[in-house]
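A protein chain is absent from this complex, but the other protein chains hold their places.
A and B label the chains in the order they appear, each numbered from 1.
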Amino acid sequence: MTSLYEEISTPPAGDVPVRRVTINVNGQARTVDVEPRLLLAHLIRQGLKLTGTHTGCDTTNCGACTVLFDGRPIKSCTMFAVQADGHKVETVESLASASELHPIQEGFKEKHGLQCGFCTPGMMMAAKALLERNLNPTEDEIRWAISGNLCRCTGYQNIVKAILWAAEKMRAESK
Amino acid sequence: MYPSRFKYESPKTLADAIALLDSGAGETKVLAGGQSLVPMMKLRFAFPGTVVDINNIPDLNYHRFDSDGTLRIGALCRHEDLEHSDVIAKGQPTIAAAAPLVADPIVRTRGTFVGSLCHADPQGDWAAVMIALGGRVVVQGPKGKREIAMKDFVLGPFQTALEFNEIAIEAVIPAPAGQARGGYLKLERRVGDFATASVAVALEITGGKVVRAGIAMAGVGGKTIDARDAASSLVGQALTEANIATVAAAVAAVAEPRSDHRGSSDYKRQIIRTFVTRILTSIANSTKKAA
Partner (left out) sequence: MPLDEIKIGGMGASRRRVEDNRFIRGKGNYVDDIVLPDMLHMEILRSPVAHARIKSIDVSKAWDTPGVRLVLTGEMMAARNLAWMPTLSYDTQAVLATDKVRFQGQEVCAVIADDPYIAKDACAKIVVEYEILPAIVNPLQAADPASVLIRDDKENQPGNKVFDWEIGDKAGTDKAFAAADKISKIELHYPRTHPSPLECCGSIADYDRATGKLTVYMTSQAPHIVRAAVALVAELPEHQIRIVSPDIGGGFGNKVPIYPGYVISILASILTEKPVKWIEDKTGNLISTGFGRDVYLKGELALRKDGRILGVRMNTVSDHGAFFSDAQPSKFKIGLMHSAFACYDIPVAHMMSTGYYTNKAPGGVAYRCSFRVTEAMFFQERMVQAAADDLGMDQAEFRRINFVKDDEFPHRTAFGFLTDSGQYGKCLDIGLEAIGYKNFAKEKAEAASRGRLLGIGISTMTEPLGAGNSREYDILGIKMFDSAELRVHMSGKALLRTGAKSQGQGHETTWAQIVTHELGIPAEDIVVEEGDTDTAPFGMGTYASRSTPVAGAAVAMVARKIRAKARKIAAHLLEVSEEDIEWELGRFYVRSNQDRGVTIQECAMAAYSNMPDGMEPGLENNAYYDPPNLTWPFACYIAKVEIDPETGVWDVLQFVAVDDCGVRINPMIVEGQIMGGLTEAYAMANMQYITYDEEGNCIGANYMDFLLPTAWETPGFELYEVVTPCPHHPIGAKGVGECATVGGPAAFVNAVMDALKDKGVRNIDMPLMPNRVYEALTTGNDVYGMPPVRVGN
């Protein structure tokens, strides 16, 4: 058990309520004391130092903060860390194994699906969620599935190609 | 980006949740999907003293048709559950048409149908659907359950008939008298945009004739517009090009759009007219095909 509250903010004097939560993050149980108002995205980035998940807007539009919550993609800026107590969170850092990249990561590199890299972690997690439900998506289905993730650099065309490439590789590997 | 401080409770039973609301003196807010509440708290437009998270209460995440055809949607049914549901696709076309158009696919994994009704955003998609379907909201408080017709549920922008110590636990769509037909069209400039205008159409058809018609609009007034009077002129008839045009014009006439940077009020009425025509025409064509 690790208490990480101190890394997030100095405990203010007095009666600020704190809550102890245990969240399975990337396969590891993490226990933290948090203020209820702490956003899950901030716990991930500042508390747990997993800075691959990014924040890019303040109106739940851009999706740069997308992680998997019990296997489904969510915008981690729109959930309080306390809500994740007892749940499973996966971030971009969980995609690669010790020795291998995930086919989605390989696809993004192979097909030039990123430029500045800021939207990329959220985009890849949304792609992972899609491919877990549908390993043979059409281009339209891909564009629909990532329509909650904004990108300014690529124009999306290569992102779609990257996900198609990953799907093909994953289909081949599952045989 | 940073909400103000609040107390957080996550009750494990509905009774506990209601008790928390009851003792909260109106300073509590229920947290279900959070996709409307949390953004408002981050911008500090909402700052409840206590947030009551109902996500840990079991048996609230369901949607099902009863044997008599009544559709029940539980408080924690997520938008995407409806979007991907076979029974909805088969049995409730208005909901099936609207579900993919709510927010964006990531928001839809958390946001809830019932929560959206309680948020009562005048541009909300589900409120228009519920009005068109003649649905009801089941709420529960310390004194027990009651049902509120959707048309009485929303009192104004972001205001519902919920008492401070009540939670909405279910939405009910009455069993259709005939075959359920319907559609939903929304003019959004991009995925996740507010609706410039949207229309929900819910018909029930028996023997090629309309036995019930509900039409409602969002984005064209300070609240969801119920166009049931305009729609009622279809009852007893088969859909024809002529009566579709009449209804479309009548529905557009009861819209109350404001001119703004999304368009003039005339433009928004035009959208309504077009959407009603297209939905009804599509229903007419598929009814003919089936016949």
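In this text, a contact is a pair of C-beta atoms (placed from the backbone, for glycine too) under 8 Å apart; a residue touches a chain by one contact, two chains touch by 3 or more.
The shown structure was predicted, so the numbers you read here are calculated from the model rather than taken from an experiment.
Checked against the full complex, the one of A:33, A:110 or A:168 touching the unshown chain is A:110. Only one of A:20, A:152 or A:171 touches the chain withheld from this view, namely A:152.
As for the chain not pictured, it touches chain A at residues 8-10, 12-14, 35, 37-38, 45-46, 49-59, 61-62, 64, 91-93, 95-96, 101, 105, 108-110, 112, 114-121, 124, 142-144, 146-160. Listed by residue number, the positions of chain B touching the unshown chain are 1-2, 4-5, 44, 104, 187, 189-194, 196, 258-265, 267, 270-271, 274.
Note that only the chains that are shown with their structure count from here on.
Chain A and chain B have Cα centroids separated by 29 Å. Only residues 16-17, 19, 35-37, 39, 55, 58-61, 63, 66, 69, 72-75, 77-80, 82-83, 85, 126, 144-149 of chain A touch chain B when the two sit together in their complex.
Residues of chain B touching chain A in their complex: 1-8, 10, 31, 34-35, 38-39, 41-43, 51, 53, 55, 80, 100, 103-107, 109-110, 191-192.
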